[in-house]
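All protein chains of the complex are present and in place, except for one that has been dropped.
On to chain A.
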């Protein structure tokens, strides 16, 4: 619960900023019918540029890694997650024309509505961390898919650990910044 309290405090002011420009994300930007990104439930614009080109979205999603993982029924960031998110934050800070939607996901060991809320907690934990590392709050938005879009489809911990994730899905903003 500690985290949740902090998240409310930390993000309540940023919520205003995020709200001020909701159109930036466009309606239906993450339609689940869209192309699957490396870890995302759906996003576009992650194919141009190679994984060795530090300015490419592929570098962000594959070289840095667009995904962090969580313990069972938890939304606390692990040290590994923080390491990845710090790099994500640096990249976002140095590539201000990109915005990101952070997708929170859960494994199938939970009820549907609870898992939506749990995925939201995870996405929010990532958002909060990225903001703490200098990314402007109005460039980030969160969404939860709960257990609706697993990455791995077996029903053992081997798959569950891959599905308990938050994915930072970036796209080039039409607005810039």
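Basically, a residue touches a chain if its C-beta (ideal position, glycine included) is under 8 Å from a C-beta of that chain, and two chains touch if they have at least 3 such contacts; residues count from 1.
In this text, contacts and distances are computed from a predicted model.
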Protein name, per the UniProt record, of whichever chain is missing from view ("Nitric oxide reductase NorE protein", "Branched-chain amino acid ABC transporter permease", "Ion-translocating oxidoreductase complex subunit D" or "Tol-Pal system protein TolB")
"Tol-Pal system protein TolB"
Pick from A:67, A:100 or A:125: which residue touches the chain that isn't shown?
A:125
Residue of A:89, A:130, A:143 or A:170 touching the missing chain in the full complex:
A:143
Write the list of chain A residues that the hidden chain touches.
1, 4-5, 7-8, 11-12, 14-15, 18-19, 22, 25, 27-33, 36, 75, 101, 108-114, 116-118, 120-121, 123-125, 127-128, 141-145, 148-155
